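Sharing a structure with you now.
One protein chain is absent from this view; the other protein chains keep their places.
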Amino acid sequence: MRREPARSLSDHLPVIFPALMLLVFFVIPFSIMIAVSFFQREQGGFYTTDFVFSNYERFLSAFFGGVLGFSLLLAASVAACCVALAFPFTYFLTCRTRRVQIAWLVGLLSVLSLSEVIIGFAWSTLFSRTAGISNLFVALGLMDQPTALLPGFGAVLTGMVYQALPYTILVLYPALVRLEPTLLEASRTLGASPLRGFFNIVIPALRNTIVATLIMVFVFALGSYLLPQILGRPQHWTLSVLITDQAIYQSNMPFAAAMAVFLVLISLALVGLTLLVGGRKDLTA
Amino acid sequence: MTPAWIRNGYMVLIALFLAAPLVVVAGVSVNAKKTLLFPPEGFSLSWYAEIFTENEWRSALFASVGLAAFSAALAVTIAMPLAWFLWRRVAPWARVFQFLGIAPFLLPPVITALGFLSFWATAGFYGEPWTAVISHAIFFVTLPLVTLSLGFASIDRSLVEAAATMGADDRRVFRTVVIPLITPYLVSGYAFAFVLSLNEYIVSYMTVGFTLETLPIKIFNALRYGYTPTMASVSIFFVVIAAAVFGLVARYGDLPRLLGAWSSEDK
């Protein structure tokens, strides 16, 4: 089949509806948000058209710097943990039969699609005093009495790793499943042990993939907004939480928008970096 | 190869990690009394029944399912002509729309949510239930767009040419060749969008959070006022729905390929 350029109006017809939908409901909202970030806030939850930088100037406070620093640190920790956990797992998974792989993929997708609310609720239950894991430790004699393991940084980190792990595995999966199996076999014939083969052959061959995955998981974790609220204390709140808080509860849309624009810039820079590093075109999961 | 016990042991550990919270929630959901206890005391499925019998939960369930069904349909309606156009025509400029279709999914969700909030507020429709349908459709359009693009890429173009040599015009080719071959990808795209929309919180919260209570919003609101085992039963209900939908996708489609593996049917 020849792919021809679209010439007549009827050739263009199919693209008109999707283009309009995306322009009206994605580009325009996005532009409005950028515009609002320069508006002046008024008392009572409204704002007036203006062009001020005061919303951005608020970033310069120590409080904001602390939140930003914590958000980045948390996202980075989540990304590092997830890739460290997911990489060997995904590698083992790709060595399995197709049936086993499919069963795992179904499970991973099911966990991935879980609402943050549900993940937060599930972990708060698991970390709770009455129904939590500490009861198991007591039963095993490792602890004297059950305790609540939340709120705290550990709980937030665990919850977010839980949320991002299926995503990480699914991002790594295509690259690992396409990895030439003979590569490792070749290293075996050259006398490398399985472990050395893994570290000397598989990891270097996929260095770009690993870096790209780290960045993607970082951006994914940056978007987490409920888990820090459910599993953490206010000092564990991230930029995403703050944006929601400002927009809904403080009714300060201009400031929320300015933070969102800032978050977009960070994310875009990182996504751009991913594309630069990985050259990956098919982002699926 | 790595010793089998290391591989198996590691995979079991990950499985435990992923399953643990769900097991606990499942345990809590069958408590006989309205307590948050694990292991559960007694056994009762009444908390599952409550999803359907208790008014607030039932209307939240209907709101969620309705929202997911309509928004996934709209997402597919947007993605299908775009993916077809990108496959059929030489039009580099149309890649812009492909990027726009993927962008909402790559950005932190709170940004898209805030964009919708300011848009609907400015347009004066803030809080209308249908705004959540459109918002979710745009937010999740990435999923059908990706599955459909993969699906079109998997159609051998000589099939279309063969149909033409046998007398089929463009419209006939579309109906007799393209549609049957793309349908599994269309259904997968719908399924992905449906399940994710069902579970989505922040976009629905920022668009219709104060007028329409979807299940995730309901759970979160309930979470603030203390636990009820219905939250647990709803969570398990959702996991089961997701597993069933993805299981069906795997049964009737090529799941590894949808997730980026090379066509693995001959493996």
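Every chain is named by a letter (A and B) in the order it is written, and numbering of its residues begins at 1.
The working rule: a contact is a pair of C-beta atoms (placed from the backbone, for glycine too) under 8 Å apart; a residue touches a chain by one contact, two chains touch by 3 or more.
FYI, contacts and distances are computed from a predicted model.
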item	value
Chain left out of the displayed complex - its UniProt protein name, from "Cytochrome c oxidase subunit 3 family protein", "ABC transporter ATP-binding protein", "succinate dehydrogenase" or "Tol-Pal system protein TolB"	"ABC transporter ATP-binding protein"
Touch criterion as defined above, residue of B:41, B:56 or B:161 at the omitted chain	B:161
For chain B, the residues touching the chain missing from this view	156, 158-159, 161-169, 172, 176-177, 180-181
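Rule of thumb we're sticking to: only the chains that are shown with their structure count from here on.
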item	value
Centre-to-centre distance between chain B and chain A (centres being mean Cα positions), rounded to whole Å	16
Parts of chain A lying in touch with chain B, wherever the complex brings them together	1, 3-6, 11, 14-15, 17-19, 21-23, 25-30, 32-33, 36, 85, 88-89, 92-93, 95, 98, 101-102, 105-111, 113-126, 128, 130-133, 135, 162, 165-166, 170, 173-174, 177-178, 194-195, 198, 219, 222-223, 225-226, 230, 240, 243-244, 247-248, 253, 256-257, 260, 263-264, 267-268, 271, 282-285
In the complex with chain A, residue positions of chain B that touch it	1-3, 7, 10-11, 14-15, 17-18, 20-22, 24-25, 27-28, 35-39, 77-79, 81-82, 84-85, 87-91, 94, 97, 100-104, 106-119, 121-122, 134-135, 137-138, 141, 146, 150, 157-158, 160-161, 164, 195-196, 198-202, 205-206, 209, 215-217, 219-220, 223, 227, 231-232, 235, 238-239, 242-243, 246-247, 250, 255-256, 258-262, 264, 267
